Structures are given as structure tokens and as C-alpha cells.
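In this view, the complex is presented without one of its protein chains, the others remaining in place.
A, B and C are the chain letters, set down in written order, and residue numbers restart from 1 in every chain.
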Amino acid sequence: MELKILENIEIAQNTFSLKIDNPNLFDALAGQFFMVRINGFNYPLLRRPFSIADFNENYIEIIYRVVGEGTKILTKKKAGEFIDILGPLGNGFSDIGTGKKIFLVGGGIGVAPLIYLKNVIESQYRLPYKAYFGFNFKEEIYVDFGEIATMDGSVGFNGNVVDLVEKELDENSIVFACGPTLMLKRLAYVCYDKNCKMQVSLESRMACGIGVCLGCVVETQDGYKKVCDNGPVFDYREIVWQAL
Amino acid sequence: MELKILENIEIAQNTFSLKIDNPNLFDALAGQFFMVRINGFNYPLLRRPFSIADFNENYIEIIYRVVGEGTKILTKKKAGEFIDILGPLGNGFSDIGTGKKIFLVGGGIGVAPLIYLKNVIESQYRLPYKAYFGFNFKEEIYVDFGEIATMDGSVGFNGNVVDLVEKELDENSIVFACGPTLMLKRLAYVCYDKNCKMQVSLESRMACGIGVCLGCVVETQDGYKKVCDNGPVFDYREIVWQAL
Amino acid sequence: MASSVNLTVKLGNIIFKNPVLTASGTFGYGIEYQKYLDLDKLGGFVTKGLSVVEKQGNKPPRIIETPCGMLNAIGLQNIGVDKFIFEKLPKLKDVNTHIIANIYGSEVSEFVELTEKLNEQDNISALEINVSCPNVAQGGALFGKDPDNVFVLTSAIKKVSKKPIIVKLTPNVDDIAFIAQAAQSAGADAVSLINTITGMVIDTKTKKPFLANKTGGLSGPAIYPVGVRMVYEVYEKIKIPIIGVGGIYNSNVALQYLMAGASLIQIGTANFVKPDISKEIIEGIRTYLDEEGFKSVSDIIGIAHN
Partner (left out) sequence: MASSVNLTVKLGNIIFKNPVLTASGTFGYGIEYQKYLDLDKLGGFVTKGLSVVEKQGNKPPRIIETPCGMLNAIGLQNIGVDKFIFEKLPKLKDVNTHIIANIYGSEVSEFVELTEKLNEQDNISALEINVSCPNVAQGGALFGKDPDNVFVLTSAIKKVSKKPIIVKLTPNVDDIAFIAQAAQSAGADAVSLINTITGMVIDTKTKKPFLANKTGGLSGPAIYPVGVRMVYEVYEKIKIPIIGVGGIYNSNVALQYLMAGASLIQIGTANFVKPDISKEIIEGIRTYLDEEGFKSVSDIIGIAHN
């Protein structure tokens, strides 16, 4: 689908917000993602997956970090130009209204989908929640709510966000998490320990995004599952963390 | 060399003028060309050759027609961005001040290098000249001097520019020509017949533009010669026209 | 499209409404694409490679992008032929296009078993035999690189098959036409080429091959000149129809394959980039034929050899 870009601006160091005109032709769940075509030609060839950072009747927002050639080219797109997106794809976060204490835990660019989740929780479920976000340093931060941890201690808690949130979790908690694999793994071991619930949004290299190429699989208790259409959100107990 | 784009605007149907800041680090002859890198990445891979349509202390001008993927992408470049050009390359038009009657004969986008040649003749040699330019139809025309021929008769002479100029040529003429191969071939046969002089600027697919890949050769009386560094301007008597 | 161009192509008794198929492993079991594309518009599609029993495939990472291409080492993960027959095929019963089952075994006997099971499925128009897989029967080098292996396997399948047999060839060989000839001699009804070209990407961070399987198959636009060349070579050596595949991403490249000698073409990796690309390519072929004054797509098949 070719949609008009409303805005594409740097909101933190190497981090951009891309707002796209919402044609209001579909709904989207927090945790779902789009496959974005970077160029109209063959390079870079494959679409890039990006989570939905916000979604309302006016716009669709993606927040992306510049890491490679595709995201670098993406920064050049200007308001008024069109962009080809496929989606929304995959399964979003679920069981939000289970009566458990809600925790949003994100790391780095993985905070993006949790922003949309927060908006959904506030507007749809009207439930209390707590948010804990980890970044490397101050200049990376692009979120204006939640408790912050930074690896260099420049803002908030000095250290890993998992260490920050750990003491808050118990068997009455449900965690919605997204971030670097290593952070999620640590968090998973904490959750096993505290016997709390958790849904994690995973990343994996994708070619199709729609479940046909079998390129994006992750090892689960039931064998390989596709991150793109069995996920990207999984119950953390499903995942074979040792394989990651 | 990365130079700043001053302007990149459509000046006729599918025809753009690209003006680039002139760093005044080199001279350029009419008939020489640049190898232009379309993108900072691998696609399209090869540089594209474009003649110099004008050159002065303020800017370097290229006039290009949108024919394929590379030129299409080029139209998206905006003033203020930088562009990587290699050159000036090849041999320009020569023997301009030979005392012969000067004719500039161009067809389509091949008129571009003759604009710069005209400026050189006027400012440097201060010699009289006559210009004859052929286009398919009115909307293609991007030049404001010379006699025009159009294939559909919408402007000037109705038909081929070779038919328009033919009667003017004799053994005292020197023709500087650039245009579609078929037009140049027709013109070459006329020049053989009239025993006049002619220098033609030829086109050929190029990879390097600097004489090393041997990809751009054209058949001459002395065997294959490289369009990029033995040309692009050749004495028409050198060329084996039957091979084109 | 009030065009009178005839796009139909015959392969044995099967009539394809147009020469555009989608390639094995890039189109799932067809169902996944129904959201993006009316499958009835296709000449047909080829299923993901099916084996006798379900296969888990290789460890991830399984894919990595390369310049104008990608490497994959899926390792033929699939649900197995029985699940395909009982769970997927019924969902496709109203689809009005040709379904070609791509099959893969680790022994000749497995290929035969797959053929027998699929014989009974009216919904399947033909079988495509993937001989480009590693470690079959004799182990060691790639099975499909040896013309003798291809001859023996094709003959065995032909003996039991009630459906036309298409042998899919690997490009990682000295002389692909020789392998195609072996398939033809053994009774193959068609050959398809090319499968992926073996490649490797090394992750300079970990200093290891990026894919868990180390090597993977290169596909996508990058490889199309190799595919076109091989179709051109094979066309001069065999009489049975050729299905061209490899890097097709627009109608121009599809036409190049047809002109090189392919009767049908398959679209693979490009489906990932644009799920409805096959529709565009069909229209592009039609427009070209129309503008060039051809009455039928068969007029251009192999025309580059004239």
C-alpha cells in the first residue's frame, strides 16, 4: 500500500519518527508490525520490518533507529512522498485486561511498540500500568513517560533496565517486553524465577513477513515457529532461550 | 568529486537541467563529458555518462533526458544535495578556428553539448556559425537558438534535421554534430558526398569512462577505439559507419 | 484489458492460462497469498517442497540479504505431504489455477512414495522434482549435479507417476544442458531452472558464516543473467519445455526468459518484495505482446535463437 508521509524527523540520536497518513482502512494492534519498502527499485531488495509505535485515525507512526543502509536511506524520505508498506502483520500483545499488574519493559528501539501499547492501555482498557525503559545514554531517549535506566547513568537508574524492574515483579504481574535479545533473555530468567507472566516481541531477519519464506523462525518448545506470523509477540515460556 | 547541486529542473518534456556548483579546479572542453554517480550505494551500479551542456565559473550544467532507471532517480536529486561526478573526460571538439564555415548539427538530447560549444565559439573564437537542431515534437525542445526541425512539423522545418542542413554544406564547411546514431550516420553520408569536414560525438555504453574496461569501443578504420578516451568526439571519416 | 493476445501455454496436456507461475518456497501453499492476489489470475503456482515426513529445517539464522539478492538456507522445512493433502489442499479446492507440487526426498524411494501419494490428488496438475538438494542417497556432492543420478531418479518417478514430471535443476554445475538431457532421456515432461546459486556471507562481527548452515542459496534480481543464460543453453539441447526461474522481478526479465526459450516462468524472491508482482508481470507481458503485434505468447518462446 502506497501511503503519504506526513513527517520524518529525528527525535533522538540516530532515531527517527516516521508518520504516515492513515487511510483508516484497517485496524492495528500494539505489537504488530509493517514491512516497509525502502525504495521503489531493487536496492535494498527486501522490505524492512518495523513495529507500530502509534496508530490513530490521523497517522501511523514508526520509530526507527538508523543501523544500516536501509534505515539510512529511509531518513532521506520527505513529507509528501509516498511509501510502500505491507501490513499490519503478525500478532499483537494480548490478554491485556487480565487483572494482573501491567508492566511495560523496553530497551532501546524496542521501546517503540510499547508506546502504542501504552496508548491502547490508557484509552481502551483504562488500566494502571508501570513502564521501565532502558537506554545506553541520554541522547538515545525518545520517550516521555516511564522510569528510565541508562547504562552510563546519565538519566535515571544507572544500569540495566532488568535490574531496575526485577524487584517489582511477582506472580501477579504481566510484563509486555521488547528490546535487544540479551535483555529479553535476562528478563525471561527473572520472570521464570518470579513466576510472572510475560509476552515478548522478538526480532528476526525477515524476507516475506507473511509466513511463506520460513526465514524468520525462532526455536520454541513446539519446534521452529515463525516470528512474522506466529509472533512477533510470544509467551516467553514458549521460547527456547538457550538457542538465542 | 562530490559537488553541490544548484538546480535540477525540468526544462522540456522529460528533459532536465542539472546545474552543479563549479569548484573552478579544472577546465572543460565542449564535447567532454562527466561520469555521474546516481546513488551513494550499489544501485544503479555504474556511473552514467553525460555531456557538458555548459561550463562557466559559476556552474557546470548537464542536460539529460529521462530514459531509464538511472536518469529517473537523478530527477529526484534536489538543490543543496551533493553529487559525485568524475571528469571532465574524453576529447572535446577541436579545430574550431580553422576558417571553415561552422555548422552545429544536433538531434534530441544530442543538442546539449552543442550549447556549450556555441558558448565557446561565441566567447572564445568570436566566429560566425549556423546551428540546426532536430527534435521529434515541440514539447521536447530545450534550446533557444538555431534553426529547428521537428518530425511532426510542430515547429520549424517538417522532417529530419539532416534534410534541413544538407543543402547548406560544402567543402568549406566544418560540422560539429551530436545526436542519435542513425541521424549521425545519415549526416556522415551527406558529408562524404559534399566532401566537408565533420566531428561527431558518439554514444556507447560505458563502465569506467576512463579507458580501462574496453567496454565502449566503436569500430574505426584503425580497429576498435574507445569512445570514452579516444572519443567521444571523432572525425567522421574514422568511423566504420556500416558497423553502427 | 480488451486485448486479444493469447497468453495460454501448453505443457503436455495441461493448458496454462498464462506463462506466469510462482516458485517453490516463495509462495507457501498458495493460501497465504490469497489476501494479496487472486490466485485464479496465475498460470499456476508451485508449493513449498514437500517431503514424506514433516521436516524442521535448518537452525536460524536462515536468511541474509545481499546486493540485489538474498541467501536462504531454510533446509526444506515443511509440513510433510500428508498434512499438505489433508489440511492445505482442501482449502484450495475452489482455486481455478494449476497447482504444482514440489517434492523432495532423501532417497529415490521417498520420491516414489511422494509421487504415489500425490497421484491420487486431482487438484495437483504436475510434480516438480527438486533434485538440487544436498545429501541424497549416495551422500557427498549435490545429488542433482550428476546426470546419472538425475536419470535414475527421473526414470523411477516417471514409472509410477500419473502426472507430468518437471525436473528442477541446480545451476551449480559445469554444464546444465547435460543434466537437462539426462532428465529428458529419462522421460521428464519438462525441466525448470534455475534453483539458487550456492553462496556464503560472513559476519565480520562474529567472524563466522552468517547462516547457521554456513552456505545458502542466492536468489533475487542479482542472478537473473545466469538464469537467462542457462535457459538459452538448455533450449538448444533439449526438446521438452523449459520453465525459467531466477531473479525475475519485472515483465522485461520475464520476457527475456521466454525469448531465451522458456515456455513458462516462475517468480520467486520478488513475491517477498511485492506480493502481487505476478499480476503486474502477466499484464506487462500482455502489453508487450500487444504493442509488438504478437498474437500469442508462443510466438516469442525461444525467439532470441533466431
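Operating definition for what follows: a residue touches a chain if its C-beta (ideal position, glycine included) is under 8 Å from a C-beta of that chain, and two chains touch if they have at least 3 such contacts.
Source: prediction; values computed, not measured.
From the set C:G105, C:G199 or C:P241, the residue in touch with the chain omitted from the display is C:G199, counting the whole complex. Contact with the chain that does not appear here is found for just one residue of C:G28, C:G49, C:P209 or C:P275, C:P209.
Of the listed positions B:I102, B:L164, B:V190 or B:C208, the one in contact with the omitted chain in the full complex is B:C208. Which of B:A12, B:V155 or B:V217 touches the hidden chain is settled by the complete complex: it is B:V217. Although one chain is not shown, part of subunit B still touches it, namely residues 37, 42-47, 86, 204-219, 223-224, 243. What subunit C contributes to its contact with the hidden chain is residues 66-69, 71, 141, 145, 172-175, 197-202, 204, 207-209, 214-216, 218, 220-226, 228-229, 232, 247, 249, 252, 255-256, 259-260, 288, 300, 303-304, 306.
Keep in mind that, in the parts below, only the chains that are shown with their structure count from here on.
The distance from the centre of subunit A to the centre of subunit B, with each centre set as the mean of the Cα atoms, comes to 53 Å. In subunit A, 42-43 are the positions where the chain touches two or more neighbouring chains simultaneously.
Taken residue by residue, subunit C touches two or more other chains at 67-68, whereas all remaining positions touch fewer.
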